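Chains shown are a subset, placed as in the full complex.
We call the chains A and B, going by the order they appear; numbering starts again at 1 in every chain.
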Amino acid sequence: MTIPFSQISDDLAKQAIELPSWAFGNSGTRFKVFGTPGTPRTIEEKIADAATVHRHTGLAPTVALHIPWDKVDDYAALRDYAGEQGVSLGTVNSNTFQDDIYKFGSLTHSDPAVRQKAIDHHFACIDVMDQTGSRDLKIWLADGTNYPGQDDIRSRQDRLHESLQKIYDRLGDDQRMVLEYKFFEPAFYHTDVPDWGTSYAQVSALGDKALTCLDTGHHAPGTNIEFIVAQLLRLGKLGSFDFNSRFYADDDLIVGAADPFQLFRILVEVVRGGGYANPDVAFMLDQCHNVEDKIPGQIRSVLNVQEMTARALMLDREALNAAQAEHDVLGANGILMDAFYTDVRPALAEWRESRGLPADPMAAYAASGYQQKIAEERIGGTQSGWGA
Amino acid sequence: MTIPFSQISDDLAKQAIELPSWAFGNSGTRFKVFGTPGTPRTIEEKIADAATVHRHTGLAPTVALHIPWDKVDDYAALRDYAGEQGVSLGTVNSNTFQDDIYKFGSLTHSDPAVRQKAIDHHFACIDVMDQTGSRDLKIWLADGTNYPGQDDIRSRQDRLHESLQKIYDRLGDDQRMVLEYKFFEPAFYHTDVPDWGTSYAQVSALGDKALTCLDTGHHAPGTNIEFIVAQLLRLGKLGSFDFNSRFYADDDLIVGAADPFQLFRILVEVVRGGGYANPDVAFMLDQCHNVEDKIPGQIRSVLNVQEMTARALMLDREALNAAQAEHDVLGANGILMDAFYTDVRPALAEWRESRGLPADPMAAYAASGYQQKIAEERIGGTQSGWGA
């Protein structure tokens, strides 16, 4: 009992998922970062890879930048370069976790000079946004402490507000700030924006242009993430998603890899709450391909989101409402599961072909020779990673 | 490096911890409720037991009621009875989880008639408050679902708001509503008020008389509870505590039994945030004494809170601030730990004696013969429990 695929195919065409430039660079754990042949050395090469994902899937028209990892002298040129590749530049991500000065915090630091440096960094990010035409400034803070007593939790929260206010005031009329929350890591005792409640309280204190960013891997075990999605949509404060998946910590695995049913439930609430094909709710990936190939890893990821979105759109909401109204627990659950268990892959393959896309983007990429080409050509230089 | 006990002894005298009437009744798990000799059959006997805790500790001047478990015909008489015993009646707790009609929800139910019944129950609770002189109406909801799709999360949240608004509007000028949140149980897939963020969003939409109740056992594993304390105090929305402790789920064990250091950190943030000896932040217990004796279980609990409060008050905040300002991680942590590792028990024993209280309330209770007396006298009738 699901809506036919034919009825959702137009809706599917509205989907866009932003790729993170850093997913194409090397990443790893504190124990080891494994390099791989073909890893980009420059932001241009990252964009070329991202554009390759888009060419094969039609799903990823924009690329998020990370400053300073993707710093260039001429952002207008970068914008043009991206355009030539067939993609646009998207969200700008700030970074206040790699300078020695931020060892004890950035926007929350007790020293006004350090805070100002962090604020200035965000001003610089907004300057980049002005040049790239990016709408969103994404702030994820590594701020926190490792030991009880190390710093004053409360004052840090107040300082965070002050810092965010200054950054907020610098935003242009069409720009937004999205504040990501994260349960733990790299700080272990406390993080300054650990949960959606904190992000919500902080962005609510700023104004309409500040929203919450929900990273699907940043919650305590057992957390009902789709509830948070529903709640933030209800409160008008869900600005964006960072999709990925996790088994225990912030594993940053391919979205849908660990718990596909959870991804489905999240997308069901997105659709339910008006967050799908809604420009106010940005879909992004934030992943690390530590052991798998990066470009097909990204292709797999956007396909996973697309396949689950198709299932969510095919959910027979009318029938579900009726079963819910009758408190038919098994019936209502069954209607939901019907959509989840529907194999949308054959229909999606046709759908893609009808739009000039490869029916099987993974196979098409493998057959394209791109991976071999970059492995051969990208010799020398320094492979990109979190350090650069 | 701590503040001398002598400097905090006056502050200690300001502490009051409300006891839950139901802690004196039988409780258990879904597998078994063990009865014990002497368990109260009536609310009067519960109050007598609570008063016994207060007589031995000086810490527990009020008793929380649970409606309908503690329903009586004449609340004025009950109030008088409590007064004679030396205690007052405190928070009124509603119950919408034991009527068959609430199987699929109460304040969130899709059927307006069920919601109205639940709202009417809260009106009746407010009527009780008017008669008992209670200030706070505590709402903990068992509402939620067990299966994905069972009901619409978003609509339930909207209905919750509407229901709470009606109850809120009925509150007297000096009355408050505190909305408790709980991660899971008795619903397993989703609960309608699962986290502080949801409680905060809901009570903020109501007004100043609605606040959040933080039960220390109602969080996901790994949650930094003292952070939430600090945040809610900062936001002016921490209305009350339900103290207890847990190893994994909502175990409702004696406060401080599972993680005394966590209790200390919570109290440090309470003191830091102005929540101590502040009438706006109520201290309550919410515990189940499944295998241990109930009255000494409550005595042990209030003593645990008192001992940790003493340590929190003795924290040398000035030295801590200085170490924090210098980012002296080990020094700052050391100052916090100094307070925690200080054995306040001898000083507290003296302090109690100087106030006409037994130096060792546990021993005094054991020697009092009260337990034997109630075991002998309370024969026949039905022992109180969660059913009555």
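One rule holds for everything that comes next: a contact is a pair of C-beta atoms (placed from the backbone, for glycine too) under 8 Å apart; a residue touches a chain by one contact, two chains touch by 3 or more.
Keep in mind the model is a prediction, meaning the values are calculated, not measured.
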How many copies make up the whole complex, given 2 shown?
-> 4
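Here is the rule we go by: only the chains that are shown with their structure count from here on.
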Chain centre separation (chain A, chain B; CA means) in Å | 39
Chain B-facing residues of chain A, complex = 103-104, 110, 146-154, 157-158, 183-184, 189-190, 194-198, 200-201, 219-224, 226-228, 230-231, 233-235, 261, 265, 269, 272-273, 320-321, 324-325, 327, 329-330, 332-337
